[in-house]
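Down below is the structure, laid out as structure tokens.
Only one protein chain is missing from this complex, and each of the others stays in its spot.
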Amino acid sequence: MHQPAYPPDSDPAFTLTGGPSGASAATLAALGHPILHHLDPAFGALYEATVERLRLAFGTSLSPVILQGEAVVGLEAAAASLIGAGDVVLNLVSGMYGRGYGDWARRYAREVIEIEVPYDSAVPAGRVAEALRARPDITIVSVVHCETPAGTVNDLDAIAAAVGDRALLIVDAVSSWGGMRCDFAAWQADLVVVGPQKCLGGPAGLSLLHVSEAAWAHMAGNPRAPRGSILSILDWRDAHLASAPFPFTPSISDIYGLHACLGQYLAEGPGAVQRRHAAAAAAARAGAQALGLTLWAADPAVRSDTVTAVRMPAGVDEAQVRARARADSGVMLSGGQGDFAGTVLQIGHLGPGAYPLSPVIALVAIGRALRRLGAAADIGAAVEAAVAALEQSAEPALG
Amino acid sequence: MHQPAYPPDSDPAFTLTGGPSGASAATLAALGHPILHHLDPAFGALYEATVERLRLAFGTSLSPVILQGEAVVGLEAAAASLIGAGDVVLNLVSGMYGRGYGDWARRYAREVIEIEVPYDSAVPAGRVAEALRARPDITIVSVVHCETPAGTVNDLDAIAAAVGDRALLIVDAVSSWGGMRCDFAAWQADLVVVGPQKCLGGPAGLSLLHVSEAAWAHMAGNPRAPRGSILSILDWRDAHLASAPFPFTPSISDIYGLHACLGQYLAEGPGAVQRRHAAAAAAARAGAQALGLTLWAADPAVRSDTVTAVRMPAGVDEAQVRARARADSGVMLSGGQGDFAGTVLQIGHLGPGAYPLSPVIALVAIGRALRRLGAAADIGAAVEAAVAALEQSAEPALG
Amino acid sequence: MHQPAYPPDSDPAFTLTGGPSGASAATLAALGHPILHHLDPAFGALYEATVERLRLAFGTSLSPVILQGEAVVGLEAAAASLIGAGDVVLNLVSGMYGRGYGDWARRYAREVIEIEVPYDSAVPAGRVAEALRARPDITIVSVVHCETPAGTVNDLDAIAAAVGDRALLIVDAVSSWGGMRCDFAAWQADLVVVGPQKCLGGPAGLSLLHVSEAAWAHMAGNPRAPRGSILSILDWRDAHLASAPFPFTPSISDIYGLHACLGQYLAEGPGAVQRRHAAAAAAARAGAQALGLTLWAADPAVRSDTVTAVRMPAGVDEAQVRARARADSGVMLSGGQGDFAGTVLQIGHLGPGAYPLSPVIALVAIGRALRRLGAAADIGAAVEAAVAALEQSAEPALG
Partner (left out) sequence: MHQPAYPPDSDPAFTLTGGPSGASAATLAALGHPILHHLDPAFGALYEATVERLRLAFGTSLSPVILQGEAVVGLEAAAASLIGAGDVVLNLVSGMYGRGYGDWARRYAREVIEIEVPYDSAVPAGRVAEALRARPDITIVSVVHCETPAGTVNDLDAIAAAVGDRALLIVDAVSSWGGMRCDFAAWQADLVVVGPQKCLGGPAGLSLLHVSEAAWAHMAGNPRAPRGSILSILDWRDAHLASAPFPFTPSISDIYGLHACLGQYLAEGPGAVQRRHAAAAAAARAGAQALGLTLWAADPAVRSDTVTAVRMPAGVDEAQVRARARADSGVMLSGGQGDFAGTVLQIGHLGPGAYPLSPVIALVAIGRALRRLGAAADIGAAVEAAVAALEQSAEPALG
């Protein structure tokens, strides 16, 4: 028997997952930049420039913070730093990441109240408003923008409006920022956590944080906010300034990679990046349905532009589909997380995967895999539907 | 006026610091490897192979653990995971890092007892034995092998012998392992933390941990040992096994870099790597003295083979020496940490900086800087002394 | 109006041309290896190892020769070195490259006889045998294995058998070797020229030459064979030996790249590489026809496994199709060469482009472009046909 086209120990041809999403050649080259000492003036200048690029990308007036660890570090640090012993947290749960955030919040809060909805839906802003009215002692609201495994989004515009300045707002925008509109100012968001390995196409080992003045003040007033710890946000507030030392050695190589992918993001422009994600998402959704699959989220309004979750046909194990797509077509997909193991897989279309032909590639790989596993799949129709969606997205704007 | 040979915003020609120490071209190339999804089988195989290389490099039978953050994460996690509410910790302090470890220990321990010695000396093993006799309730001993800013080492062979199996032993070997003999088995060390950006010449964003069976058992019995946290060691125990999921996305690029530099370390061989560090250290010490400087540690027995700390002449600010060495000679040195700011700088000779001519380069750069600042410096004598030390180190072994 | 998905000054997502064909990440990393001096022993060892890898890849017992310039240098040098003032050359012409070779041959030969056939066909071996019988003074036969622009191949097995040892045989295998079976020994080929930027996925700046003992002897006996020239093959005969100096500085970076891609070729295995090319070719041919296009070569026997030439529908300019495929789908195709400008384009499926989904990507890009230009294109059918061909190719061998 022949060996598979893509043996498991050789790299895949395409990474179309919920992230890490791959990286451009220029970003990879930057990751291979010589490793300087962190106090070298050239690295200091690079770090400062990186924070400034991030500020421009975030569209904020305050300098953002880079934490030296994967996005989970930013999320855990946000809980540890912001949530004090006196805080009552309203945690919104529309998926596994929202549920998990409750665990972190409970470590630090006086009380955690939760609104949980089925994981193929979003938390209605009305219920948030209601909860805030019912419990005037709520001081912090936490919400996940995009639930990666489910490919669903909460309506942050509406939820943020419901929160207003009634409470501090923690947003997990790890897999949405960059691919979808995130207006930190309009949301009055206080602590937003973004992962560079998602829509930016950057390295995995960093957390990118927007922190509002109110959040800084709340942290400063929290005696248990970590200091001298990997979980400290306060320690890194001024780390980008030439006058301030780094609390510890930052992840030199990752900072070079981040600097590069932020430059690419700014050059392309936030609007263009979002349109690219929207087009790929439209193609993936249309194609998956034409292939014969059901989208996990029935309501179009809750579907993310960064990742599409699809149910497998009865009797087909999503893990096997992914394994075949990887082996036969060289396409790496994600899936199998927690509750969804075996039944729901994700087509990622974010960062370097949010390009016109990416969904086509994913669909053909899934279609081939389904057939190999004995299930029906209308590959031709899927590709036609994806292409039609792409052409529609590419319609020139009027004028 | 001409601009400096090495403007601050361009890279230096040589990084001869206490770490990060730079990286080989092959390691840099590996850092630029395509960013795969963490569940991609090719990445899984690479991760497993990396842990196995680390096991061989550590010379241990147990699989080591990689934590996804700079060495301080490993150190903090060791305290958080191993030190329970019932533990009494004997913390040995011969420098700033030892002092700092006491702060972490106090967060978690019932009581922290400290033996502190002047920072140009080492903790005598006899005092450790004495303290253990005096306080039978001590359960954990923590010690820094090499105090980077001071360029001093504690005698781990003797201290570990004094501890024996009387207590668990936490060792900060961040800047010693690789460059000096570290016999984890003979030491009966229970939790050792190593940084890949030091003697390995690797990326900065990871912690490398040796964990003994006794340490695993102690952690398992510690109800406050972190879980679901960046500070959890337990979460990552089996992360290298194909059967176990990663607790969260590892730092993909850094793992590729680590895999590469471990391969180079094993190919060169631990003995050869240590000899290379010893030779560079001998050259740096002899040369610095011939240049007219005083070594920080008067006792040759406590001087590290990985970094040499030197006092500046009266009236000369070490920060200015470093700035001039960087600007005029393209040599980045380290210094200015805490108590030593202004007076003591470090010549790093570890990892890619532990090669024959590195100390010569550092000495010439320091000598030029001293002269520019109006101080005397016998550069010719310094180079001659360094070269003499190199030739002596290169003497062929008998037989 | 939106700007195109792939602006002309940004890199394409996919290069599916007749070559250069792109390169793997490992090959690109090797191209970025530090530039050593050519007499450095490490480079000497690398050069020797590269020639040995090439020998293994060629499946020959004689050490091959690397010329320091693109494949045209090898072809021109072959003419200049091998063809003496007394030689009568039989040049076989089934396409533009064969025609061009006649020009080179005429510079050096006493006489050049040509057999020319239409450019969508191949030269029948019978006509070669006949010509050799008719003209006993023919000393050299020259033939192009794969005519890239036409995607056609001459039957080298048959032609070489017709030549036997009657004459020296020059083979342009630039775009066939690696992707199709080339048995230099069985062919008794005397001078074969291969380009690393084709099926190997290597750099463009080198020529790879197999030279037989008979060819070496013929060159040695040719007083006009260049010496002290970029066109000299003789100068480089022993350049890979430690004992021999390089005639001039070789293309250091390209040699590193060649060493890497040859390693990958040997690891995959010649048979597997050829099957991969055959499968991609089958998919491209089936798909292009299902898309509604006509293959340039009507006779399946003359179609190359490395590139497929397709005619555009009446009224559609192939240059516009390629421009749209590049701008809208990020797919770079080739075409527009000489006689074929405007009417015939090529889908390359060689080297890094010879993977299962590559033809699918090319077909979708062409289909989208045709529709944008007002022509019909059955994209769904094309993809289905390509997928069907892939599945057929992937059938496990019996037993």
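Which chain is which? They are A, B and C, in the order written, and residues in each are numbered from 1.
Basically, a contact is a pair of C-beta atoms (placed from the backbone, for glycine too) under 8 Å apart; a residue touches a chain by one contact, two chains touch by 3 or more.
Everything quoted here is computed from the prediction, not taken from an experiment.
Touching the chain that is not shown, out of C:Pro34, C:Gly86, C:Pro118 or C:Gly271: C:Pro34 (per the contact rule at the top). Although one chain is not displayed, subunit B still touches it through residues 1-3, 5, 11, 13-14, 25, 28, 32, 272, 275-276, 328-331, 355-357, 360-361, 364-365, 367-368, 371, 379-381, 383-384, 387, 390-391, 394, 396-397. Although one chain is not drawn, its touching partners on subunit A can still be listed: residues 25, 29, 32-34.
Mapped onto subunit C, contacts with the missing chain fall at residues 8-12, 15, 17, 19-23, 28-29, 31-42, 45, 68-73, 76, 100, 103-104, 197, 203-205, 228-231, 248-254, 257, 326, 332, 334, 336.
Please note the rule applied: only the chains that are shown with their structure count from here on.
Comparing chain C-alpha centroids with the centroid of the full set of protein C-alpha atoms picks out A as the closest. Averaging C-alpha coordinates per chain places the centre of subunit B 52 Å away from that of subunit C. Subunit A and subunit B have Cα centroids separated by 35 Å.
Multi-chain contact residues of subunit A (touching two or more other chains): 11, 28, 32.
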